[in-house]
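Here the complex is missing a single protein chain, while all its other protein chains stay put.
What follows is subunit A.
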């Protein structure tokens, strides 16, 4: 059963457990690959994760002159292949979210691969496994469908899938906020 990463930004408490867990993934060389931002640090404690969205037609891969960024059959956009990456850093500029990171010592790009050694076998990625708030979830298509029904999405589309961004993404992000449309019990 295909599962996807689904993000409910509004739940985030900024614990950065997702980043700590990222370092635990077997293929990650103990380096974390994503970001958590303080949205307005002088005002409140709102935070949000910024994860690779695993675009269906990813700008990072398109921009790569060496075909170093492969797309796995699950849709995961993988980290650069060591033998192919020429260290030009095009991808870091092409990605609208600034996801690919660059290791100057190795002259190599590295990025979120959705813990491919886990997700290829249907095991949730580390970030969504540990996230204590369910900001990051690993859901089936049906579960995501249900979420889509629940919320009032712009043109029925997840915000990250908009044309002016990168079109369809494998990761779905809920921006309206999970309390939208909730009727109080009493």
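We take it that a contact is a pair of C-beta atoms (placed from the backbone, for glycine too) under 8 Å apart; a residue touches a chain by one contact, two chains touch by 3 or more; residues count from 1.
Here, contacts and distances are computed from a predicted model.
Novice: What is the missing chain called in its UniProt entry, if the choices are "Nitrite reductase", "Iron-regulated ABC transporter ATPase subunit SufC", "Bacillithiol biosynthesis deacetylase BshB2" or "Xanthine dehydrogenase YagS FAD-binding subunit"?
Specialist: Protein name of the absent chain (UniProt record): "Nitrite reductase".
Novice: For the chain not shown, which residue from A:74, A:92 or A:133 touches it across the whole complex?
Specialist: Considering all chains, including the one not shown, the answer is A:133.
Novice: If you put the missing chain back, which residues of subunit A would it touch?
Specialist: 10-11, 13-17, 19-21, 23-24, 26, 41-47, 117-118, 121, 123-124, 126, 129-134, 178-179, 182-186
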